[in-house]
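Only one protein chain is missing from this complex, and each of the others stays in its spot.
When the chains are written out, they are named A, B and C in that same order, and each has its own residue count from 1.
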Amino acid sequence: MLKYFKSNESILFFLLIILCIFLSFYNPQFYSIQNINSILRSSSTVMIVAFGMTILLTSGEVDLSVGALMSFVTVIVMDVINISGSLFLGFLAVFIFCLMIGLINGLVRTMLNVNSLIATLAMMLILQGSVYIYSMAAIYNTHLLPFFTFIGQGFVFKIPMPVIIMLFILPFFIFLLNYTKYGRYFTAIGSNPSSSSLSGINNNKFKILGFVITSLLVGVAGIILASLMDTGQQGSAKGFELIVIAAVLLGGTSFKGGSGTVIGTILGILILKVIDNGIILMRIPQEFQLVVPGVILILAVYFDTLRKEKNV
Amino acid sequence: MKIFSWLMTVIVASTLSFSSFANPKKIGYIVNYGTHEWYQNVIFGLQSRADELGIDFEVMDANLDINKQTAMAEDFMTKAVDVLIMTPVNEEGVVPILRKAKADGTPVVLEGNPAKGMTTLFAICDYDAGYKAGDAVGRILVSRGETEARVMDVGLPLLSATVLRSLGFMEAIAKHVDAVKVHELDGSGMIDSSVEVASAALAADSNINVIYGINDGSALGGLQAWRAAGLPENDLIVAGTGAEGLAFLNEMTKENTPYLVEAAMFPEGVGYTGMNLAVDLFNGVDVPEHKVTPTLALTVHNYANYYSFDKAGQTRQINFENVANIPTETKCTKYASDL
Amino acid sequence: MNRLYKYLNNGEVALGIIFLIIFIFFSFASEYFFSLRNIMNVSGQLSIILIASVGFAVLLIAGEVDISIGSLLAFVAIPLVQIMNHTESVMLGIIVCILFGAIIGLINGFLSIYLGISSLIVTLGMLFILRGAVYLYTGQRPISDELYSDFFFNIGNGKLFGTIPYAALVGIVILLIFIFIMKNTSYGRKLYAIGGNAEVARLAGYNIKLLKLSAFVICSVLSSVSAILLASRIGSANHVAGDLFEFQVVAAVVLGGVSLAGGIGTLTGAALGVLILAVISNGLGMLNVESQWQMVLNGIIIILAVGFDELKRRKN
Partner (left out) sequence: MSNKFESLSLQNIRKEFPGVLALDNVSLKAEAGKVHALMGENGAGKSTLIKILSGAYTKDAGNILFNGKEINITSPNDSLNYGIKVVYQEISLIPEFTVGENIFLEKFPLNRLGAIDWKKLYDDCEKLLQGIGFNLDVREKVANLSISEQQIIEIARAIFQNASVVVMDEPTSSLTPKEIDKLFQVIERLKNNDISIIYITHKIDEIFKIASDVTVLRDGKFISHRNINDTSEEILIQDMVGRKVDQKFERPLNTFSEVQMNVKNLSTLSKLDNISFKLHRGEILGFFGLMGAGRTELAKAIFGYDKILNGKIEIQGNVYEKFNTQTMVNNGIGYVTEDRKGEGIINDMNLRENMSLPSLGLFEKFLIINKVKEKKLANQYIEKFEVKTPSSERLITLLSGGNQQKILLSRWLLRELKIIILDEPTRGVDIGAKTEILKLINDLAKDGLSVILMTSEMNDLLSLSDRIIVMAGGKISKEFSKDIATQEEIFKAAAI
């Protein structure tokens, strides 16, 4: 296992351990199963989307529309299941919709050649607006299917379902980025797009793939969120995109493309979530939930820069 | 056809001009967060009354952008509305708008919270609404033989209104039993953030018997966090605020739900009252500085008096008459300035 | 012919034409749009974004970025209003406010240039830190302008001869000054050079670090000027001010043809980007289009405008 920790990851790992030790001294409740579950459950939706975002950032792109899409997904999944009474149809609708949005993001990026920061910012506006065109009112759970509730709220062997879903997806991405050619391709495209294209790689195809994967993962996270809220809520997941991006960057993925690891991303998210949790545990004013991650982000990237400078 | 409609207009216009008061022709409303369910229902109430009075009613949505709200006020003045109704994104932020409107001669009606330089305001009493819910919860606790209320307050410190609600709620409970605020949280008024912060708080200490939410999303978020933590619901009481939309009705009408109390604020009624106030202001009628709109603690037993709820069709219909008959304070017990 | 083609291919001219089309459309579509009063109002309204956009564009041209400007807008208004309330001097408040802005610019610049952390990360962190600091300091209550002076009110709300908003004048003067600086002074050209190719600029003997630092300060100081106008318009230092402001500015500036990669674009273009988005927003409001549709239309327009520009660039 240790072999998979690049140096940046060990810094983050160290930071996480220190945070945990500190918090457990302060409040022994930190190590209660309930608290750990709470941290992991709230991390899991972020992680699921962050896997996709790691790929995107590695290939030099970004998706700001994930938060808006996620709230749209909660509305769609609840509505379709309410109407049809079928989980399958609800999920199908979500994934078709997400596939479409991912494709549009990718096509606007590659065919219209719009910078993805701008393209997905625009998509964010479009989704935020159109979710209200779809339905002005929040969609409440009237189907009352027990399995739907189980997805977000259930436990298996005392482990929350969202965590299990995340753990189910995780190996796939570790595998994808470390052991298959796709991982290399994403790195190459992010690091030097001309070179990767001249090596016979269809950059556009893989960029679109990155957007589609991210959107589909948002679909999964959105379904979990809908179950957790028991509602399809417009305007939910506000600022989600910033949390995901901040966590991925904290995890050592460069905004300029070319380097990124899933383990780093996971550590980044855990650090941010443990801080959030700690602030509530320690009953510190919740405003610090903004300040502390900001400082940590700058510091972590600074240490990473220092480390890279030493290596060159 | 054209001549006919023209004739009608003339007739209607002349009858109106004969009546002692002329209705304003055009009223504009700047809503702070128009896509929110609560404001959707406020707009519904405003529109309902405007339609009854034949007033051209337009809405602009500042969408929580305090800068945009100022621009929209200017735009409405350009459109020459007869009265401007505003729900400020933030009440301090409208002081210059009020000054400009005065110079422009446009009467302004505020919704929500008072601001320096305003003429008139229609709003619920946040403190009193919270108080009514707290009172109802206190009674239930007493009837259950409990002596202590251990409260998780899923609040929103961002707005003074929501802080007042929490305050009223706690002070009312304290009248019945010992009241301890175990957790004071910021759920951003959104169900998803509320689930998240409440989960963390419950992990730290789940010895709670009352969850209070400053709106429906916060209350439901708290309840969902409770459920996701797998805690027993038998002794829990959940109270929400607002009666913003269908959320509380859906939950409250479930079997064995802990969601027992809703501090109803009747947004449709708020809008209806507000339109009347705007018309009065336009006509130079002496308007109160604060027109209080009704609030009431709703439970599964009494909600049907005010809302006919169609669970299958997911619609609710307000009974304007019954809401208007709710005994209402002339003045709130506490205001933002008392904080 | 060739010359005409070249001229039409110029990004700013294309943007100008887009703007004119939009302007003419709204003039016919809405009875209120094409009036002196409305046009003057819009020019005042857009100046807040315009001024910050000028600073933001200068920084982008120099090859760096600052996405903390929205939080900065809320942050620097606090010393402004606090000092005004306590000393009864508007000028002192303004000076300290701008000083605070400059210091934050220096911090952003120092962290990204001298410590070598990517400016996107630094300012993303700063976005959280400043907003959190505002919440902590204010306890999430606005600090209202208790001085209530005409001077401060007029900065953002007053009109010269009752027609031209002072805010618009401030915006135009700042825009013109910086257009001149970026076009005609060696300082401006040096910023372009370091954004275009930092290594070349270094070998030409430029003090890149200092130049970039100055661009950070310009961005923050101009955002502080925006903050002053906003504070005047909302009569307070407000913790909710400037939320998502950075997105509006990025959209406008990039729409105006300023490259996120640095070194490319003009302030005239950036100003046109601001103008287009402001006019669309105002026009749709005048047409009473619902806000959800406004958002959707805004998104589509941004994609189309930037996409069109990129496609044209690629054809060449």
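Quick notes on this structure:
Here, a residue touches a chain if its C-beta (ideal position, glycine included) is under 8 Å from a C-beta of that chain, and two chains touch if they have at least 3 such contacts.
Note that the structure is predicted; figures quoted are calculated from it, not measured.
In the entire assembly, the chain absent from the figure touches the shown chains A, C.
From the set A:N8, A:S44, A:T187 or A:T261, the residue in touch with the chain omitted from the display is A:T187, counting the whole complex.
For the options A:S84, A:S259 or A:T305, the residue in contact with the chain missing from this view is A:S259.
Across A:S71, A:N115, A:Q128 or A:S196, the single residue that touches the chain missing here is A:S196.
Listed for chain A, the residues touching the missing chain in the whole complex are 179-181, 184, 187-188, 190-192, 194-202, 258-259, 312. Hidden from this view is one chain, which touches chain C at 180, 184-186, 189, 192-193, 196-197, 199-205, 207, 263-264, 315.
Quick note on the criterion: only the chains that are shown with their structure count from here on.
Shown for chain A are the residues that touch two or more other chains, namely 132. Residue positions 140, 291-292, 295 of chain C each touch two or more of the other chains. Interface of chain C with chain A (complex): residues 111, 115-118, 120-122, 124-129, 131-133, 135-136, 140, 247, 250-251, 254-255, 260, 291-300, 302-303, 306-307, 310-311, 314. Touching chain C in their complex are the following residues of chain B: 34-35, 58-61, 63-68, 70-72, 74-75, 78-79, 89-96, 99-100, 116, 157-158, 160. On chain A, the positions that touch chain B within their shared complex are 27, 29, 32, 34-35, 37-39, 41-42, 132, 136-142, 152-153, 155, 160, 225, 228-231, 233-238, 276-277, 280-281, 286.
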